[in-house]
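First the structure, in the form of structure tokens, and then the observations on it.
Note that one protein chain is taken out, while the other chains of the complex remain in position.
Each chain gets a letter, A and B, in the order it is written, and its residues are counted from 1.
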Amino acid sequence: MARELLKGNEAIAEAAIRAGLDAYYGYPITPQNEILEWMSKRMPELGRAFVQAEAELGAINMVYGAACTGARVMTSSSSPGISLMQEGLSYIAGTEVPMVLVNVMRGGPGLGNIAPSQGDYNQICKGGGHGDYHPIVLAPANIQEAVDMMPLAFDLAEKYLNICCVLLDGSIGQMMEPAELPEMQPYPRPFNQPWAVNGAIGRERRILTSIYLDPPEEEITNLRLLKRWEQIQKNEIRYKEYYLEDAEYVVIGFGTAGRIALSAVRAARAKGIKVGLFRPISLSPYPYKRIEELCAKTQAFLVTEMNAGQMLEDVRLAVRGRVPIRFYGRLGGVMPLPDEILDEIEQMVKHPPKAEDDPAAIWLHRMLETVK
Amino acid sequence: MATLVTPENIVYKRPVGLTDTVTTYCPGCTHGIAHRLVAEVLEEMNVLDRTIGIAPVGCSVFAYNFIDCDFLEAAHGRAPAMATGVKRVLPDRIVFTYQGDGDMASIGMGEIVHAAARGENITVIFINNAIYGMTGGQMAPTTLPGMKTTSSPSGRDVEAQGYPIRMAEMLSTLDGAGYIVRRSLHDPANIRKAKKAIRTAFEVQKHALGFSMVELLSTCSTGWGLTPVESLTWLEEHMIPAFPLGDYKISEPVAALKI
Partner (left out) sequence: MQIEIVLAGFGGQGIMFAGQVLSYAAMETGKEVTWIPSYGPEMRGGTANCTVVIADEEIGSPLVKNPPVALVMNLPSLDKYEPLMRPGGTLVVNSSMVDRSVRREDITAIYIPANEIAEEIGDKRLANMVAVGALLTAVSVLKTEDIEATLNAHMPGRHKHLLPKNIEAIRKGYAYAQAHTVAAKA
């Protein structure tokens, strides 16, 4: 198929449809309205299910219902809406049914604004809802990656009976880039999973629930989830590396922060600094191992995010004090520019951080000095 | 230059209850009229200094920049719950919410129904423009059958997307409701009636006679894709038949109220 110039949100919606999406339930919220709007046109046209729910709480529970039937189902929202979905997400995790969630993050907390942000890393990657569960979280940095992730997200969700979240920010949702959409999958896909609740025609009845009143039974359920999570951690680590072969310094950033850092890394290279970029794509499971390996030949890391250092915690977990880390974040919907990150790289080289430093605290004090 | 405006010949001015901030509404939007009416009533009742407004999420999210009293900003749909929280600890204050149709009749349906059922002594100004203005013109629970929006691109299909919700009628079935009426903002005569209703609603609250709500049929030229003037006509011709104007609940004590 030929490359087309596509808007992020619309490309994501169409890619999901082509991956065999059976049902979409959602509620308007900027900056992801184009996903819902695209679905409102295309899904009925194709004879598939679309509902604009009364709220995100309704939407996620519609998803819960459809997921229990074995249908390919997704919803999309942005930060405040995702907060409202946490109840349903926890139930879906506890019931062990697959679903895809697209979160187009915006500036927060609270109503915040509609500008691009990565402030919900912790909420999405570390749970958000109650209980012990881990969603799979994939973070695209451009539209082609986002498009390619949609079929993958459904496959992973179904393979591991897990929530799979595609996590991006408003800038990727709103921007246009050339990308190639996947082929339209033959539809309808037969779905008749051995766990699906779809009417006990010619079989024993089935029940799907997330209640396990007997604590030992709930413990066994939790262990079952964790066993699958272990498999996911083993099989589903994804990342992309740039200019790392001879790199003495490594910048780490995901999604938009990662791609902005790419410009800065190239500029630093042009100035003769041996720096590379490590861009995690799976945020959950997180590529701890690879970062650990990078420690051996790295003099210092620069972690850059559009938040106050949420992924930084995971980098620190991988680095465990072996290599010093510097941190640079922008908050509340402010996007960093390549020049800022280039400056950070140069500062890191000129004044190497110390392994015992608290990078987030040092960054915060720099910010309090400069941003007034 | 001769002074044209003297105290004697002023017939129209900004009410004390409105700030001099230019609103962020599109040209022709009736949110501005509704703001003005609320401000005038609060000024006339001399309660601006003890009124607490709760702004919604929607185009009127910045209502507090325009209406000059204490204000809070609720999460989408939750204004009646927030108002309950405030009123229960400050029963002698005037507490009102100002909500759009998406905010109230969609995401906030639970909060509004229960605030009314509890007979919460608050006033609700409900702006029904049959669309989601703020997010760019999606379908609202009050969107008319067949009406095109960005999320009902071939027109609201009642088979798939259901029917519009009539909030005034629905809430009037609740015993806790004291005063529930629907008015329109499409011409001066109706605007005057709307103001009277807003006054009554706040009086109901002042006399602790239970939940009060004024639904105001409003325009959204941008969302509807019409000029401001066309929008007023469209409101009259299409919205009023679907959402008839009238008094839906006037409890006995409210009927006995002398203002």
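Following the convention adopted for this analysis, a contact is a pair of C-beta atoms (placed from the backbone, for glycine too) under 8 Å apart; a residue touches a chain by one contact, two chains touch by 3 or more.
What you see is a predicted model, and the numbers here were worked out from it, not measured in a lab.
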Contacting the left-out chain in the complete assembly, out of A:A247, A:L262 or A:I345: A:L262
Among B:G136, B:P153 or B:P253, residue touching the chain not depicted: B:G136
Which one touches the absent chain: A:A49, A:L111, A:M175 or A:I237? A:M175
What residue numbers in subunit A mark contact with the hidden partner chain? 3, 5, 30-31, 114-115, 142, 170-171, 174-178, 259-266, 335, 337-339
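Convention: only the chains that are shown with their structure count from here on.
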Subunit A contacts subunit B in the complex at 27-30, 33, 36-37, 40-41, 44, 50-52, 54-57, 80, 110-111
State the interface residues of subunit B toward subunit A in the complex, per the touch definition above. 57, 61, 73, 75-77, 102, 106-107, 109, 132, 134-136, 138-139, 141, 150-154, 157, 160-161
